[in-house]
Structures are given as C-alpha cells and as structure tokens.
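What you see is the complex with one protein chain gone and the rest in place.
The letters A, B and C name the chains in turn, as written, and every chain counts its residues from 1.
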Amino acid sequence: MGAILRLGRLELRVLDLEESVKYYTDVIGLEVTGREENRVYLKAWDEYDHHSIILQKADTAGMDHMAFKVKDIYELEKLEYKIEQFGCTISRISKGARLAEGEAIRFQIPTGHYMELYTDIEQVGTKTGTLNPHPWPDGLKGIAPHRLDHALLTGDDLKTATRFFTEVLGFKQTERIITVDGEDLVGSFLSATNKAHDVAFVKGPDGKFHHAGFYVDNWYEVLKAADILTKNDVQVEITPTRHGITRGQTVYFFDPSGNRNEAFASGYMSYADFPTITWTEDKIGAGIFYHRRELVESFSKALT
Amino acid sequence: MGAILRLGRLELRVLDLEESVKYYTDVIGLEVTGREENRVYLKAWDEYDHHSIILQKADTAGMDHMAFKVKDIYELEKLEYKIEQFGCTISRISKGARLAEGEAIRFQIPTGHYMELYTDIEQVGTKTGTLNPHPWPDGLKGIAPHRLDHALLTGDDLKTATRFFTEVLGFKQTERIITVDGEDLVGSFLSATNKAHDVAFVKGPDGKFHHAGFYVDNWYEVLKAADILTKNDVQVEITPTRHGITRGQTVYFFDPSGNRNEAFASGYMSYADFPTITWTEDKIGAGIFYHRRELVESFSKALT
Amino acid sequence: MGAILRLGRLELRVLDLEESVKYYTDVIGLEVTGREENRVYLKAWDEYDHHSIILQKADTAGMDHMAFKVKDIYELEKLEYKIEQFGCTISRISKGARLAEGEAIRFQIPTGHYMELYTDIEQVGTKTGTLNPHPWPDGLKGIAPHRLDHALLTGDDLKTATRFFTEVLGFKQTERIITVDGEDLVGSFLSATNKAHDVAFVKGPDGKFHHAGFYVDNWYEVLKAADILTKNDVQVEITPTRHGITRGQTVYFFDPSGNRNEAFASGYMSYADFPTITWTEDKIGAGIFYHRRELVESFSKALT
Partner (left out) sequence: MGAILRLGRLELRVLDLEESVKYYTDVIGLEVTGREENRVYLKAWDEYDHHSIILQKADTAGMDHMAFKVKDIYELEKLEYKIEQFGCTISRISKGARLAEGEAIRFQIPTGHYMELYTDIEQVGTKTGTLNPHPWPDGLKGIAPHRLDHALLTGDDLKTATRFFTEVLGFKQTERIITVDGEDLVGSFLSATNKAHDVAFVKGPDGKFHHAGFYVDNWYEVLKAADILTKNDVQVEITPTRHGITRGQTVYFFDPSGNRNEAFASGYMSYADFPTITWTEDKIGAGIFYHRRELVESFSKALT
C-alpha cells in the first residue's frame, strides 16, 4: 500500500440542499450520516468512514474539493513537503471545521481544483459489521453503490497535472489520450491504488468538475441503475455501455444541480508496473464510449 | 503502491507435464509462453509478464513455490533485510535459472512453504496491446481468467505466519477465523494490494498447498467456468457459490495432478485502514461457503 | 396458444400458517391477496391473476392440488370429456369454494395427485399496470420471482402419467430420463407452453410433492436468492447450479413445513416440434445437477 489510500471524499456544491439529499439518498442510495446548516454528509453502504460525499448548499453547482485519505500522519507530512516544493500553497483545515473530520491540508492543483489530504476521520463502520458479516445489508435503496470510486475533472495543462499526481503524489498514469501528432495530452487517467483510475482529467476549462463515479458490482447493477434513473425521472446522459478506457461498464446521469454522476462497474486491476495505455485522439470515441465510438456533445460541454 | 506488487507466479508440481499443459491451456485457458525440458511457463490473457504459472514435472503434486513481484530493487533489498532479521535463511535464484526471469530471493516462510521475491521478469504484454486496445482479445479458450489472483496454503502456526506477512512483508490481514474461545487463529487472509486477499492460510499441515485462485470477471463467468469443467470431465469439488469471506463468487476444481484450482470473481476492495473482519469458527461454514453454511470434508483434506 | 395456458396455481399444505405466510412474503417475496381462516392466497409481482399460491393450514405438508388455467370454457369442456374418457373421475369445485376463483374441475391424475382445471379467476393485475408501465415495480422484497413456473411431482407409473399429459391434456414431453436398458421411464418433463417444462415427474412414491419452481430473471437473481436464503437462515439444499435438463439455473430450498421450493432462471424455448431429449439413468447426475454430476440423497428422499 502506498501513502495515498483512496479518494476519500468529494464535497459537491448543490443548489437545493433538501432536493439533493433526497436524490442522493433515494436514487443513488447513500445514507445520511450527519447534517449541518449548509452541509449534509453521506456515505455508501460499503464504506467504513463517516462520509465520502458532502453536499454543500451553494449558488452554483460544482466541486468544492476532492480529498484523498493518506495512510498516516508521517506520509501526510512527507506529501505536504513535496507539494510545497512543487509550488503549491497549502492551507490547513482545522479539526472540527467539518463534521467527523480531523485536520486536513488544502491546496490548489495545477488545474485550479481544490484538493485536500487527510488521515483522520471518524470510522462509523457498515451495517454488515466486521463479525461474521453477511455480504450485503438489508434495506438497500436506489442504485446502492458500494463506494465512491473516482472523479473526473477538466483542465488545460494536463501534462503538469499528470506530473503533479505522479511525481508529487505517487500516482501512476494508467491511460492517456494524446493528439494524433503526439504533441498534446488531452486525457490522463491516474491511479493511487490497484484500480484503473482514482482521478482523471480531460482537456477543458480549468477548475471544472466532470463527474463523480460510484462503484456498482456488475453489469446487471448498471442496468438496475439505469432502470432506477428512468423510474425516478432522472436525466440519463449516456445509457449503459462500456468504456474503452478502463474497460469499465457505465451509465451517466445528472444530479438535480447538474453535477454529473456515474454508476461504474468492473475495470481492470493496475499495478506499479502497469504499462500506460495510449489512446490517440482519433480513437477517443471508442476510448470513451466503446460501443458508440463517437463522443456526445453534452459529455464535453456539460461541466459544473 | 506498496513494496509488493502482487502474487506474480506459482510454480506447481504436476505428475504428467503434457496432460497438465493440455488442461491449463484448454480448460483454464492459459497461454504457453515458454518451455523447458521439465517446465512449462504460462500466462493468463490479461497479464503482461512472461508467466504467472510454471508447471514443473515432478513425482508428487503440490506447490514448489509462490513468488511475489516487488516494486524495485531497493524495496527488494529492504525486504531481504527484514526477512533475515525475522530469522529466515535466504537463498538466491540466479537470473536464467528459469526462463525469462531475473534474479530472485528464496526462503521458507514460517509454515514451511517456499516463497520468492523478485522484481525482474520479461514483459511480453497482452494481445490487446497498449495502443487503442479492445477490452478483450479474440480467440480466448476455456475459462480464460484475467489473471492469477491468490493462493491458499495450510500451516500450523498461523499467528506467526500472519506476523511474518504483516510485519515483515507489509501485508494487511483482511479477515481471520478464530476459535470460539478466541485463543487460536485457524484462518488468516492477507492482502498486499487493494484486493480482498493475495495469499491466505488455513489451519492444517505445514507446507501444503490448498488452491490457486484465478480471477474471472463476474458471476456469469463462474457459471461458464463450471459448465466448461463438466464439458471437459474435470472434477468439480465445490459448485458455484459465494464466499462469506471476501464475498467473492467461486467454483473449485482439480487439475489432473490433484492440485486444487478456483475460478474466483468479485470480492471487495481493501485499503490500509480496512478493519480486519473476524469469523468465529462456529460460523466457518458460512464464512467459506456462504450458501451451504457447512464445510465439505474434501475441502479440508485434499491437499497437495 | 393451446387449450392449457399455464400452471395457474398450487395449493400447498403448511403446518403453521402464519410462519408460512411470513416466509412466502418476506423470503420468497410474494404478495398476500386474500385470507380465509385456513387459507392464505398469494401472487408473484408479475402475475395478473388473483393468486398462484394458496397456503392451506394442515397437519401434514405437501400439495393439496395443482391447477392449470384453460383458455376458455369450450376448451375446458373438451378437456373434461377427454379426461373422463381416460378413466378419471371428475368432481366439481364450486365458484366461491375458494377466494376469487370461479368453477373448476378436479380429478386425480394417474400418479394419484389432485389436479384442477379452470378458466375463471379474478384478475387483480400488477403494480406496474398496463399503461406505459415500468419494467418492475418499487418495493420488491425477498427473492421476488416473476411467477410460479412449474411443479415437480413423484409417481410410480410415469409412462401412464406422460400419456395422460400428452394425449389427454395436449402437453409435449420435452425431456425424459430412461433406464440404461431403455425399459423404464424414470423422469418425464412436460410442457403445455413454450417453456422447457410446466410440470415434471420423477420416479418415486405416488402422490408426493417434490418442489414448486418460481421463475427469476437470470443467474444473478439466483445468486441473490441464495444470499437471501442464508440471510434468513432458510435451509438451502442445492446451492446455485445449472440443470442439464432444461439448461435452467437453479437453487433449491425448503419452506418452514418442509415443502421444497426452487428459484429457477433461463431454460430453453420449446415448440410443438421440439424433439424430446433423452437422458439415460447413468447420466442422471449431470441431467439434474450439471456441475456436480451426481445426485444428492436428500433430493430423492425429502418429499412432502
């Protein structure tokens, strides 16, 4: 295991807090674990930490920040040093600034997004428990993903963003999309774990949020997710298909504020010696939507 | 990413080399990547290294050794030091002793099994390649697992074995089976990755091999695996079911020499902060075979 | 469409009515549509008629009768004539003798089981409705099969039973199990529809009930069924596997009175020109349990 454990949380800005909570609990099927005046904290059924999603009442949709959980305080200090060496300014989030969280460090990554690193968060456990557990709990609702899986962001200088994630934070690049002339990097998929990606970037405006991916177990769960979306009148942007990149199975849709969500299944295992897979931009259609083999306009343009 | 990347290879002793090659290629669906007089080297379609399975012609079935791939030579040296400190005697396998491999270190773990660590092996890649790849290659045969997934071994002193893997090699214990009085450890599941297990031990004679697990993508692939076993008259020991431990989906069967194999799907993600799940021995039935809820005699007794 | 539409209902004798209702609603996931002092009426979510299962409080478990729905009163009269010609004595069940049912005719088939034919039953519809319906309703519980699928009974003279179903009732025999010498018929699978079977017989004591099969959509639903059984401490007799006969996917278990139930998926389509498939008794293991390839003692002996 490396220093960074996983994408631990996303704080999403939403326009109508109650409508959003209803959506994230009834449709996505997350569980509310805490509430403040302007924030609601949620977790997926298979996550042990207090929350992985924070909904923040705001005037515009988007991502306030993404945060990665770090193995321990020693690794966190090492990362802090390297981040500052890279030229990022670090601020400190105090314990108690948000519910159930300890201290975190916060900084802007080269694409302008805010990112936090932390090691301390209350563990609330799961309903299946850790003693002779059943494989899944009763009473699941909605899409009921296992966990928050990854985030996709947009930015202009993906080479620098990739360098930051690989050299400073220790991620590996599992896949990349390059222009046909090989000059520019227009997509970069980065993993701190054995997953196909934990965070990814596609060329676009700095600071924008493309989607939050939630993990479901298999292709039938992707179908169930899509059925639930239609039953709940939630707009489906991309109906069930496979990604060329990651090989995962997917359905894309929007929360009530316009933040894109994904139910994502499967995808390969990656290791430190995984050879970066290259997609040339002329094949980006199949890379993103393996069956359709062409991009969808909204998929590039609808950002929050 | 930690120092140890993955279970890189198993060398299995088989009685009839040609019959075994036929089984591991036609039924399991591995690909032969090299041959020597007494050894045949194979890989699964989704593995990049030259081989993950070595079949060694021998008079008795069983496991010659299991080997974990280490991130780099520096990590390997650190591990070597810690292994010696623990009291294990290390020998050295020279580059060229086996096909496509560089140097490795070899030692006996507390349960008497031989284990190797290495960082150098020829990468032969996959048929899908790393440029605009399709998600799976044409011409797959048999069960066609993605990769070697894990090994299960038996031993007497599982507390020491667990201590060796966690303290020396940096694994985490994801699950454990304890006697009802809590005094003894009778099962220990250990992960060096984000998988539910890379190696596991159950109480039994030292030095014995229980099974090699191969990863298939989903529950339908477990069904296909079981169908293929019947079509090929291969003995199925445990028909498709779910494990309580790891939550994975499984089918167990035997190679022509009596070495147990498993086609394994799903299972949760684990991280460094994963709370070890405990099974008490009175629930071991559901832990091993979630639907049957009792052990099968052969499963404890048939070892190689 | 022929004269006989489908297996319309099974009336099962249960020892403890409330415990049984709890099981058939919470575990199987049927819906109660009517109650009398000694009977409870249930239907599956995808069935339109008032009930397909009647639980009858009784001192011994077993099947009171099975009933097939007939296309119309003209076909029912034709069948009645042929049944009497065959030598069966017909009695008449009056409208109102059971809830929501019209008149039915009742008779003993050659294996001693009671069977009814009817055309009149109240249609209560489904929760998805018939106007712009969603594919499945909210609020499903338990295994949640689509429908009652088939029944398996035991009897001594399967040749006569088969002749009755094919010549009198217009079924076709889709599969049969014969002794190796070809002299005796020890299994007979019969279909009045395009399904692989609607009713089946295996050699055994006359008048006994082997199991009621409920249809689930796919192999993942069979897994879910098996998980639910373990979560509810319901005894699973046969863990998920495939049948050779019908090719269907299956899990077997028992209701609280010891009546065997099955969750069954898939299976081929049969037509009037379907060539009867023959299994020889030496292959009956694979015919019944395709992966295990041998019978399980309880499967032959536990009858109600």
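Keep this in mind: a contact is a pair of C-beta atoms (placed from the backbone, for glycine too) under 8 Å apart; a residue touches a chain by one contact, two chains touch by 3 or more.
Bear in mind that the values here come from a model prediction, so they are computed numbers and not experimental data.
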item: Residue, one of A:Thr239, A:Thr276 or A:Ser300, that touches the chain absent here; value: A:Thr239
item: Selected residue (touches chain absent from view) among C:Gln56, C:Thr154, C:Ser266 or C:Thr304; value: C:Ser266
item: Of B:Lys22, B:Arg92 or B:Lys231, the residue in touch with the unshown chain; value: B:Lys231
item: Hidden partner chain, residues of chain B it touches; value: 134-136, 138, 218, 220, 227, 230-231
item: Missing-partner contacts on chain C, residue numbers; value: 1-2, 5-6, 46, 48, 69, 71, 123, 125, 130-135, 146-147, 170, 172, 192-195, 215, 217-219, 242, 244, 247, 266, 268-269, 271-280, 283, 286-287, 290
item: Interface with the undisplayed chain - residues on chain A; value: 219-220, 223, 226-227, 229-230, 236, 239-242, 249, 251, 286, 289-293
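The working rule: only the chains that are shown with their structure count from here on.
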item: Equivalent interface positions on chain A and chain C, same or different at half; value: same
item: Relative orientation of copies chain B and chain C, as a Cα rotation angle in degrees, nearest 5; value: 180
item: Centre-of-Cα separation between chain B and chain A, whole angstrom; value: 31
item: For chain B, residues contacting two or more additional chains; value: 219, 242, 286, 290
